[in-house]
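For this depiction, one protein chain was excluded, whereas all remaining protein chains were kept in their positions.
Now for chain A:
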């Protein structure tokens, strides 16, 4: 069953802290294909890059919708709506604070919850972004590394446990059924995201961390 990973370990020695990292604004070469496509959609409104994202995510989104109990046609409606939101909201994509897959996941589950309830699902206030955000490739790369680790951890789970994690994140378990966490090591990725948030807050105040 779910084993618990409730206490979050501090950031490991190998992970650089944002404040101590030199800026590498233009070096995004270490980022994944998906992130690269998404940045081209965001910065250049590149439809070819969007088509690549579609090829990668649309079949998965349809599968997610069908796991949530939607029929094929309705699941494709969700795919369409989610992909259009991805295009419309591309300006909000920030690789320092979220990976493409995480960003699409939250758009998709909001879309599905809205469809089920026929009203908007409550979402947190959007964070303000500075007029000219300073890109921080090191932060984005570190977040990507954490995500790779997370995917490895997911595939290293026992079949039974992985199934439970899938059920939890595909909305098939209630909060009462998710008693003890998910067995995934989320501590370091949370700390990494927190660094990104802190940096953003400082940037908004016009001060450097």
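One rule holds for everything that comes next: a residue touches a chain if its C-beta (ideal position, glycine included) is under 8 Å from a C-beta of that chain, and two chains touch if they have at least 3 such contacts; residues count from 1.
Operating definition for what follows: contacts and distances are computed from a predicted model.
Note on the omitted subunit: UniProt lists it as "Transcriptional regulator", one of the names in "Transcriptional regulator", "Carbon-monoxide dehydrogenase medium subunit", "Oxidoreductase" or "Branched-chain amino acid transport system permease protein". Taking the complete complex into account, residues 6, 47, 50-51, 54-55, 57-64, 66-67, 72, 75-76, 79-80, 83-84, 87-88, 97-106, 108-110, 112-113, 117, 119-126, 146-147, 150-151, 154-155, 165-166, 168-176, 178-182, 184, 186, 189-191, 193-194, 197-198, 201 of chain A touch the chain not shown.
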